[in-house]
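Once you've had a glance at the structure underneath, I'll fire off some questions.
For this depiction, one protein chain was excluded, whereas all remaining protein chains were kept in their positions.
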Amino acid sequence: MARVAQAGDRVLLIDRRHKRHIITLEPGKAFHTDRGVISHDALIGRPYGRQVHTHLGEPFTVLRPSIADLAKAVRRTTQIVYPKDSGYILMRMNVGAGARIIEGGTGSGSLTVVLAHAVMPTGHVYTYERRPEMSALAARNLAKVGLDRYVTLHVRDIRDGFVEDDVDGIFLDVREPWLYLEQVTRALSSGGFFGALLPTTNQVSALLAAMHSGPWCDVDVVELLLRRYKPNPERLRPEDRMVAHTAFLVFARYVISGSSGAAPSPPPQEHTLSDGG
Amino acid sequence: MARVAQAGDRVLLIDRRHKRHIITLEPGKAFHTDRGVISHDALIGRPYGRQVHTHLGEPFTVLRPSIADLAKAVRRTTQIVYPKDSGYILMRMNVGAGARIIEGGTGSGSLTVVLAHAVMPTGHVYTYERRPEMSALAARNLAKVGLDRYVTLHVRDIRDGFVEDDVDGIFLDVREPWLYLEQVTRALSSGGFFGALLPTTNQVSALLAAMHSGPWCDVDVVELLLRRYKPNPERLRPEDRMVAHTAFLVFARYVISGSSGAAPSPPPQEHTLSDGG
Amino acid sequence: MARVAQAGDRVLLIDRRHKRHIITLEPGKAFHTDRGVISHDALIGRPYGRQVHTHLGEPFTVLRPSIADLAKAVRRTTQIVYPKDSGYILMRMNVGAGARIIEGGTGSGSLTVVLAHAVMPTGHVYTYERRPEMSALAARNLAKVGLDRYVTLHVRDIRDGFVEDDVDGIFLDVREPWLYLEQVTRALSSGGFFGALLPTTNQVSALLAAMHSGPWCDVDVVELLLRRYKPNPERLRPEDRMVAHTAFLVFARYVISGSSGAAPSPPPQEHTLSDGG
Partner (left out) sequence: MARVAQAGDRVLLIDRRHKRHIITLEPGKAFHTDRGVISHDALIGRPYGRQVHTHLGEPFTVLRPSIADLAKAVRRTTQIVYPKDSGYILMRMNVGAGARIIEGGTGSGSLTVVLAHAVMPTGHVYTYERRPEMSALAARNLAKVGLDRYVTLHVRDIRDGFVEDDVDGIFLDVREPWLYLEQVTRALSSGGFFGALLPTTNQVSALLAAMHSGPWCDVDVVELLLRRYKPNPERLRPEDRMVAHTAFLVFARYVISGSSGAAPSPPPQEHTLSDGG
C-alpha cells in the first residue's frame, strides 16, 4: 500500500482523453505515447495521485491501479472475467483472507488475480490449466502484479482430478463443467461453495441437468449487467452502448447426502426468531 | 473456516422450499419453524453441509453463510447495500487485506460487514454514523458475524470531518455526499479511491456538479442489474420479476492538483509498449 | 374517436391513488368502488378527460383507454402479451391497415386485440385456438372493445393447417411452434413475416434448430425490457422492481428456395448508392 511509485510497481496512467495505460516501472525504461515520452525514472519515487508530463508537455495522471484495473489489463489470449462478475463471485463464494480456493480453467489469469488478491495474505488459490503456454502466460500476469506467491498453478487436465482436497470453494471456467462434478465433489469441503461461468444458455441447461438430484443445494443462476452513465451533471444519461453479455454465473453449495444427527429432543421453552436468532 | 458448527456461529438453514434462515448458535436455544423445532445443541459440533430434521421430521440443510448471505441478513432499519453492488465496490476501490477504508453512513452495517471481511486480517474499516442507535445496531450486527475487531464505529457527523487521514479509500452512503467533499479530500491519500452510492439521478447530477473541476480523475457512474434465472434445465428462463434498481454508484480517484516532477529528459532508446510495459 | 362517452364504450377510470379500472358503459348500471359508487348514466354523454365523483365525493378521471390499456385488461385465463412486446411485433411484422395476419394460439385474445386494431379498417386477423372455451373468451374480449368485425376466430388445431393462404404474416404463441413450420409456410406469402413468442431459452433453441437450413431469412431473436421510473422530478429513479421477463421473440422472413431470375445483363453506367437507392 506504498504511497510512492516504486520500481516493479504496476502503474496506471490516465491521459487527458481519459485513456488508460498500465505499465510496470523499470529503471531506465520509457513509456512512449503519441504525445511524447515519459521516462520510468521520472515516475519512480514520486507520490501517486499526481500529474506528470511527457517531454512534449502532455499531462498524465499517475495512479495505483485497482484490482479491477489489473484484472482487465492482463495480457490475454482468452476471454477475461469482468470485474462486475468477479466481484459478485467473491461475495457469493465467500472468498476472503484465509480461504483456499480451486479455480478450474486458469486462462489468462484475470480471475486468478482477483481471487489471489481476495485470499491474501493467509489463503491460497490453486488454479488448473491444461495448456502449458496458457498457464505460463497466467504465471507472468500474476508475477507482474505481485500476487504469484498466493497461487499454485497446475498444468493439468481437471478430468484427472484436483490435487487438493477439503477446499472452501471451487470455481470452474471451462467449456463443459458438467463433466467434472465428481472431481469437484471429491475436492470440495462439505458445505463448500461451487461456482461456474458459462457463456451460453445451452451450457447452463447442461450443467443444471447434471447437478439435478446430485449433492447440491441453493442452486442459483444469475447474470449481471453493468450500465455506465456519461458523467455529465447537466446531461446525465446512460452510455449509448454497453457490454450486453459476458456470461451466466451458476452457484451452488455442496451438501453431503444423508442426515446429520437425530431429531432433536423436545424444544426448550425460550424462543428464538427464525430470521435472526 | 471451521468445518464444524460451533456455539456463536452464524448458521444458514435452508428448507425444502428453498427458504433461507440465518441464526446464531447458542447452547440451550431452539430454532422454531412452522414445521417443527431444531435445538441448537443438535447443530453445535456437527459438520456443515448436512441435513438436520425438526422434531416433526422436516429436513433443513445446514451451511456456513457466505458474506453475501450475511450482508443481506443484518438486522436493519435502513436500506442495505446489495451484494451485486458491494462486490463491485470492492473491485473498483481495491479493497483487500490491509486496506484502511472510511465509510460515511454506517446505517445498519451491511456494507460495513463486507468491507471488514475484505480488509481483514491486517486492514481496518472506520465507519461514521451520526445516529447513536443506528451505530449501536451496526455494532451488534458486526459482533454477530465476528468482524467487529476490524471496525471502528464513530458516532459523529461527517460534517465535522473524519478522524483518520491518509486512508486508501472513502465510501459515502449518505443523502448529500456533495456537502462533504472537502472532508473527504482531507482524509484521503493522494491517488486514493472515492466512491458513493446514490438512489436518484438528481443526486448523481448534484455530486458530479460538485466534483467538476475539483481534484478528481477517472470519474465513473455505473449501475448494476442482477437478473436471476429459474434453475430448470428444460425450461430455462429469467425470473418473472427482478429488483430493477438499488442505487447508482459513482467512483473517482483523488488527484492532488499540480504536477509532480518536471518534464523528463529526452527518451532513452529502448521502447516499451504503451499498453503493457 | 368520439370525444363523448357512449353506451357500450370501454372506459378507463383512474382514481387518486393512480389505480386503473376499465368498465363497459351500460345504461342503468353502476360502478362500485371502495370509496363509493358512480352510475354509468352519469358517465354516458359526458366528454372524456374530466373528473367524476362517487356518491361519497371521491374523484375519478374518465378516459378512453389506449390499445395498450385494452390489451392488458382482457379477461384472461392465460398469460397475455404485454404492450412492450406487441408494439414491437407490429413494427417488425409490418402490421398496418390492410394487412392479413394469422395468429396461432388465440389465448385470451390480448394480442388479437392489438393486431385487429392495427389492421383495421381494411385488413383482417385470422386467429386459431383449439380450446373452444378459450376461443369464446377471446371472442367476448374482442366484442367488448368493438374489434370483433376485423377478426375471424377458428376453433381448430393448427396441426391441421391454416384455412387461409398467401397471408402477409403469421405469428405463433404456442408451446411448440417448431411443430407447425410446414403449416406456416403453406399459408404464408412468399417473403412474408413470421414471428413467435417463447418463454424459455430451450424453446428458442428448438425453434431455431427447426428453422435451420429451412426457407428462412433474416432470423432474429430479441427480448424487450421495460423499465419504469418514479415520476418525481426531484427524486427521479427507476422503480424498485420490474417485470424481468415476459418472453423471447423470434422473427424471420419466409423465402422460397431457388433463385428468381437469371443473372442480370452487364451493369448500366449510372450508379446508385447501396444504402439508399
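Note that the chains take the letters A, B and C in the order they are written out, and that residue 1 is the start of every chain.
In this text, contacts are C-beta pairs under 8 Å (C-beta built on N, C-alpha and C of every residue); 3 or more make two chains touch, one makes a residue touch a chain.
Predicted model, so just to flag it, every value in this text is computed and none were measured.
*Asks:* What residues on chain B make contact with the chain left out of this view?
*Replies:* 201-202, 204-205
*Asks:* Considering the entire assembly, which residues of chain C contact the chain that has been omitted?
*Replies:* Looking at chain C, the ones touching the missing chain are residues 1, 3, 14, 18, 20-26, 28-33, 37-39, 41-43, 46-55, 57, 59, 61-68, 71, 73, 75, 83-84, 86-94, 96-100, 114, 117-118, 120-122, 166, 168, 189-193, 201, 204-206, 208-209, 212, 217-234, 236, 248, 250, 253-256, 258-268, 270-272, 274-277.
*Asks:* Take the complete complex as the reference. Which residues in chain A touch the chain that isn't displayed?
*Replies:* Residue positions of chain A that touch the missing chain: 199-202, 227-228, 234-245.
Operating definition for what follows: only the chains that are shown with their structure count from here on.
*Asks:* Take each protein chain as a node, join two nodes whenever their chains touch, and name the resulting shape: line, ring, star, complete or other.
*Replies:* The chain contacts form a complete graph, every chain touching every other.
*Asks:* If I superpose the C-alpha trace of chain A onto chain B, what rotation angle comes out, expressed in steps of 5 degrees from 0 to 180?
*Replies:* 180
*Asks:* Where the centres are mean C-alpha positions, what is the separation of chain B from chain C, in Å?
*Replies:* Their C-alpha centroids are separated by 44 Å.
*Asks:* By the touch rule stated above, which residues of chain B touch at least two different other chains?
*Replies:* 201, 227-228, 234, 236
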